[in-house]
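Attaching a single structure in C-alpha cells format; questions to follow.
All protein chains but one are shown in place.
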Amino acid sequence: MSLLKVTNLTKSFGGVSAIRDLSFSIEAGTIHSIIGPNGAGKTTLFNLITGVYTPSSGSVRFNDREIGGVEPHKLAALGMNRTFQNLQIFHNMSAVENVMVGAHLHLQKGLLSSLLRLPSLARSEDQTRDHCWELMDFVGLAQYRDAEASAMSYGALKRLEIARALAAKPKLLLLDEPAAGLNDTETREVDEVIKRIAAQGITVVLVEHDMKMVMGISDHILVLDYGAKLAEGTPAEIRSNPDVIAAYLGNVG
Amino acid sequence: MFESTLQFILAGLTSGAIYALVGLGFTIIYNASHVINFAQGEFIVIGGMSTVALTAAGLPLPLAIVLATVVTMVVGMALARFAIQPAKDADVVALIIITIGASIFLRGIVQLVFGKDIHSLPPFSGETPLNLMGATLMPQSLWVMGISAGLILVMAWFFNATLAGKAMLATAYNSLAARLMGVDTKWVLLSAFALSAFLGAVGGIVVTPITFVSYESGIMLGLKGFSAAVLGGLGNGIGAVAGGLILGVVEAMSAGYISSAYKDAIAFVIILVVLVARPNGLFGKKGIDRV
Amino acid sequence: MKAFAQRHRGLLILAACIALLPLGVQNDYHYDVLINAGLNAIVVVGLNLLIGYAGQISLGHAAFFGLGAYASAILTTTYGWHSLAAMGAGMAGVGVLAYVVARPILRLKGHYLAMATLGIGVIISIVLNTEAQVTGGPDGMSAEPFSVFGFAFQSEKSWYWLVGGCLLASVWLATNLINSPIGRALRALHGAEVGARVVGIDTTHYKVLIFVISAVFASFAGSLFAHHTPTVTPSILGFIKSVEFVVMAVFGGMASVLGSVVGAFIMTLLPNVLASIEDFEPIILGAIMMGTMIFMPKGLVPTIAKKLRRKEAP
Partner (left out) sequence: MRGLKTIAGLAVAGCALALSWTAQAAEPVRIGAFLAVTGPASFLGEPEKKTLEMYVDRLNKQGGVQGRKIELTVYDDGGAPDKAATFAKRLIQSDNVDIIIGGTTTGTSMAAIKIVEPAGVPFISLAGGIDIIEPVKKWVFKTPHTDRMAAEKVFADLQKRGLTKVALISENAGFGKSGHDQSLKVAGNYGIEIVADEVYSPKDPDVTAQLTKIKNTPGVQAIFNFGFGQGPAIVTKNTKQLGITQPLYQSHGVASKDYIRLSGDAADGVRLPAAGLVIADQLAATDPQKPVVSAFKKEYEEAFKSEVSTFAGHAYDGLQMALAAIMRAGSSDKAKVRDEIEKTSGYVGTGGIVSMSPTDHMGLNLSAFHMVEIAKGDWKMVD
C-alpha cells in the first residue's frame, strides 16, 4: 500500500489549471523528488497535498484515507508535515520556540493547567525544550540554541523549518526547495540532514531545483510540466528520458 | 404606502451619498498605502468649517470653497508627510493608532481655531423641496448625490486612464516593484492623502447645508464612511459607494419599517451578515495566502 | 523560586510598584485614578493576548467590559444576587457570547475583523442604551457594594488593594498562558498563520479561545468597575472606549504584558494630568499617540527594554 496516492488531481485558479489530471503514488520509506521548470505547479501540488489549497477535483489519499480538502492541522495530526519555499518562520519567537510549536500536537495543552502553570505542565515544557534543542542539533543548528528567529540567517531558517517539522514526528515530510538560496556547503549539509531523516524511516518528498542533490538522494522522481506529469521513475530513468531532456533544454544535471 | 417607501429610499440615499463620499476617501488612501485613515472624517469637518469661517469673514462662497479645499488638502498632505510616511513600516495596528491620534489632534485644532458651535451653510439651490411622486427631496440632496457621482467618475477616470492614477494603483499592489519601476512612492502617498482630503473637503462643503458641521462631526462620519468602505470591499471605489448607499437605505428603511431606536444596530447586523458571507465585502477580491 | 523570579520579572516589578505607589497618594481621588487605571490594565492585559500575541484586532472590547459591568449592576440590584455570583454569571455569559460571535467573525482578517468587532460593540451598546427598563437607559444604573465573605469594599484604599491584587493575578495568569503551548500556538498563528496550521495548530480554535479569554478578562474588570463607579452608563461601552483600550495596548507595547499595564496607566493618568489645560488636551493627547507610534512603533515598553538591553550588552 502506498503512503500517499494522488489520483486525477486537478486545481484551477479562475479558469487556469495549475495542476491537471495528475496521478502518482509514493511508497513509505523512500525519498521522492518532484522536479520541473518554474511554474510547473510543484508548490501548488504541495499546497494541495498539505491542505493549504482545496483540490478542484481528483483525490489525494494518505495512509489510505481521503485527505483532499482536509484542513492542514488535521493532516499534521495524521502524520504529515512540511517546510516552505517562502519561509513560514514565526519571527516573533525564539528559535527553539519555533521548534516547540512543531511539537504542539504531542503536548498537554489544557487551559487551566496553562493558566496556572501546574507542575506537570512545567515539567512537560522543560522536556519539550530539551527535545527541541536536540532536534536543532540534529539539523545542525546547535549554535542557535538561544537565538531569536528574527536574528538568524536564511540558510539557518531553512533548517529551523525542518527541525520544526520533525518535532511533529511526521510519517511523511514534504520539503519545498530546502536548498534554494543556500551556498554549496549549506546545500551539502541539508543533503546530509535529509538522508539522516530518511534513515529514521520518515518518508521524504522533495521539491528541488538543485539537480545534483535530487539525483544524489532520490529513490524516485516525478517530473511536472505545466501542471501535468511529464515523466516518473528512478534518477537513472529520468536522466535518460528524452521528454525531460527536451523540457530542460538538455541542461539536466 | 408607495410614497412612504419612496420617501425612505430618498432619505436613505441622502444619508447614503454622504457615507459614500467619506467611504471613497477611505478607499483612495487604502489603495495607495493600505492605511485606513481614521482621520478621514476630520477632512470633512475641516472642509466644512473652513468654508463657514471664510464666508463669515466676508469672502464670497466660491472663493471660500476653493480656499477651504486647499486648506484641507494641505492638512491631508501634512498628515501624510509627518505622520504616515515616517511610520511606513509600522504594523497595521500601529498605523490605526496613528490615524486615530491624528483625528483627535485635528479635532483639537479645529475646536481651538473654529470653536465648538454647530454651523451650517446656505443650500446651493434654495430650500424648496422637490416633489417626486408624492415623496420629497431637498435640492441639496441632489447636489450631494450629483457631486458624489461626479467625483466617482473623476476618480475612476483618474485611476484607469492617467499615469498618476496607475502609479498609485501599482504602488498599492506592490510598493517595492513600483519603486523599481521608477514610481516615486512618497509622492504617491502625498497625492493620495491630498486627493482624499480633497474629496473630504468637497464632501464637507456639500453636506454641511444638510447635516451641519461642528468640530465633532467627524467621529460619526468617519465611522459610517469606514463601514461603507468595508461593506463594499476595501480598495474598491464602486464598492465604497454601493456600501454607503446600502448603509443609508438600510438605516432609513429600518427606521421607517422596524424601529428607529434600532436602525443603527440593524445596519451593523447587515454589515456583519455580509462580512460573514463575504469576508472581503460585497465587491472585494478574495485574497489567497501565497506560501 | 529563582525560576519563578526569572519568568515573572515583570510581575515582581509590578508588585513592587503597586506596593510603593500608595506612598505618593495623597487622597481618595488619587486612589480613584489608580483604581481606574488598574481596571483598565486588567482589560488591556486580556486584550493584548488577542491583539499583541494572537495578532487579531478587536475594536469592540468595551462591549464585553460593559456587559460585565451591567451584569453586576443588574444582578446585584434588580435581582439581589451576591456580588461574586453576579460577577461569575457576567463572565460566563460574556464568555458564551464571545464564543458565539467569535466563530463566524474570526475568519475575517485585518480591517474587516476590526469592522466586525466594532459592529458587535455598537450593537451591544445600542441594545443597552435602548432597553431602559432593564438597564436604566442613558442615565444608567448602580451596583450594590462589592463584598467578599462579608467584607464590603467601601473605602478607596481597600479598593486599591483589591484591584492591585486582581491586576497581579491577571498578569500572572496571562504570563503563564503566553509561556505555555497555547501561548506558543497564539504567537505562531500571528507570526505565520499557514506555517502554524501546517505544523498542527487548529488556528480557528485558538483564535476563538483567546477571543473568549480576553472577553472574560474584560467582563471581570467590568464587574469590578460597576461596583466601584457610582453609575454604570452606556458611555463605558461605546466605540470610543473600545478604541481607548486598543490604544492602551498598542501604546504600552504589543505582545508585552508589562506594556499593557504601563499603557493602561499612562493613558488613564494622562487625561487627568491634562485636565487642567483642557483646551489643549486633545491636541496633546493626539500628538503623543502619533509621536509614540511613529518613533516607537513597537510600543513603549518593548522599545525601552530593547534600548536598555543594548546598553547593557558589552
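To keep things simple, chains are lettered A, B and C as they appear, and every chain counts its residues starting from 1.
Basically, a residue touches a chain if its C-beta (ideal position, glycine included) is under 8 Å from a C-beta of that chain, and two chains touch if they have at least 3 such contacts.
The shown structure was predicted, so the numbers you read here are calculated from the model rather than taken from an experiment.
One chain is not depicted; across the entire complex it touches B, C.
In the complete complex, the hidden chain is touched by one of C:Tyr70, C:Phe153, C:Phe239 or C:Phe265, namely C:Phe265. Across B:Ile65, B:Met138, B:Leu151 or B:Ile205, the single residue that touches the chain missing here is B:Met138. Shown as candidates are C:Ser58, C:Thr76, C:Asn129 or C:Thr292; the residue that touches the absent chain is C:Asn129. For subunit B, the residues touching the absent chain in the complete assembly are 4, 7-8, 10-12, 14-15, 18, 111, 116-120, 122, 127, 129, 136-138, 207, 210-212, 214, 216-217, 219-220, 251-253, 255-256, 260-261, 263-264.
For subunit C, the residues touching the chain absent from view are 9, 13, 16-17, 20-21, 23-30, 32-34, 36, 129-130, 132, 137-140, 142, 229-231, 233, 235-236, 262, 265, 269, 272-273, 275-276, 278, 281-282, 301, 304-305, 308-309, 311-312.
In this text, only the chains that are shown with their structure count from here on.
Seen from the Cα centre of subunit B, the chain whose own Cα centre is farthest off is A. Of all chains shown, C has the CA centroid lying nearest to the centroid of every protein CA atom. Each chain gets a centre from the mean of its Cα atoms; for subunit A and subunit C, those two points are 40 Å apart. Between subunit A and subunit B the centroid-to-centroid distance comes to 47 Å (mean Cα coordinates, whole Å). Residue positions 52, 84, 88 of subunit A each touch two or more of the other chains. The set of subunit B residues that touch two or more partner chains comprises 289, 291.
Remark: subunit C residues 173, 176-177, 179-185, 187-188, 190-192, 194-203, 209, 213, 255 touch subunit A in the complex. Residue ranges on subunit C touching subunit B, taken from their complex, read 51, 57, 104-105, 107-112, 114-116, 118-120, 122-123, 126-127, 130, 193-195, 239-240, 243, 246-247, 250-251, 254, 279-290, 293-294, 297.
Listed in rising order, the residues of subunit A touching subunit C in the complex are 50-52, 71-77, 81-82, 84, 87-93, 97-98, 100-102, 104-105, 107-109, 111, 113-117, 121, 125, 161, 164-165, 167-168.
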